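The complex appears here minus one protein chain, its other protein chains still in place.
What follows is chain A.
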Amino acid sequence: MANEIYSTYPMVKYLRKEALPTALCPGCGGGTVLNAFANAIDQLKLDPKDLVVVSGIGCSAWIASPYFLADTLHTTHGRAIAFATGVKVGLPDKKVVVISGDGDLASIGGNHLLHAARRNIDITVILVNNFIYGMTGGQLAPTTPFGARTTTSPYRNIEHPLQISETIAAAGASYVARWTTAHVYQLIESIKKALNVRGFSLVEVISQCPVQYGRRNRMKEPAEMLRWFLKNSVPVSRAKNMSPEELEGKFVIGEFVNRERPEFVTELNKLIDEVQGHFGLKED
């Protein structure tokens, strides 16, 4: 059955067939993200040979690897961006993409995320924010909404969620955007922009995990979660004129920054060139 579906799916050429069908639950937003990423690659006419995709650990980490057919590096929990940093230095002409979850990239890996943005290294990060630790069974994440229930906040969450896009925009990234899985076309456009920016880019995708999050928060059906996203999404431009109280529980969507800033690997190579010149090491 699965194979029939995949054989009529136009993006299947970008997938590692021997790894299909995916292990994602039916209705998981991860499928939408994979689809959006494949479409972005397709629309940009990027050769997957020019891609290296890196991920950490979690359901969302599987989107990129093993499913995407490129060089893929599936790393330890939280460290994908640090691994990707080494890859980018070695292969400055390739597109290095990190796809992973909010727990992976923003909790255990939060420090790497922050510093990669600060360095402005040319890596594209697609961060799948499903408000939960899906793979380990639905525990509290740094993104879990205030008051929500998880297996480790069974009464209610008393922590405040991290606003990832806002934080990374402030940290110095070149491009930051946030969409939900209910905004597929905007998402594809942002992934395309992010891939083409020379610098650190983050696309945060608010995504549904009906199995571990929805079920415990009165949204058992994936569609209920998508309706929740649509109903509560506020464009960045409008959010600017809203008070923190009005923004409570809302999803601010759109582009947060899109700017040029010196990029890390470019600067590193420039520095090497200068040093070579200074010490008279260049071949004449």
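Note that in this section contacts are C-beta pairs under 8 Å (C-beta built on N, C-alpha and C of every residue); 3 or more make two chains touch, one makes a residue touch a chain; residues count from 1.
The criterion applied here is as follows: contacts and distances are computed from a predicted model.
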- Query: For the complex's missing chain, which UniProt name, "Electron transfer flavoprotein subunit beta/FixA family protein", "CRISPR-associated endonuclease Cas1", "Ech hydrogenase subunit EchB" or "2-oxoglutarate synthase subunit KorA"?
  - Reply: "2-oxoglutarate synthase subunit KorA"
- Just one of A:16, A:156, A:231 or A:259 touches the chain that is missing; which is it? A:16
- Just name the one of A:28, A:41 or A:54 that touches the chain not displayed here. A:54
- Task: Sort through A:91, A:239 or A:257 and give me the one touching the missing partner chain.
- Result: A:91
- Message: Under the stated touch rule, tell me which residues of chain A contact the chain that is not displayed.
- Response: 16, 18-19, 48-49, 52, 54, 65-66, 69-76, 79, 82-91, 94, 111-112, 114-115, 268, 271-272, 275-276, 279, 281, 283
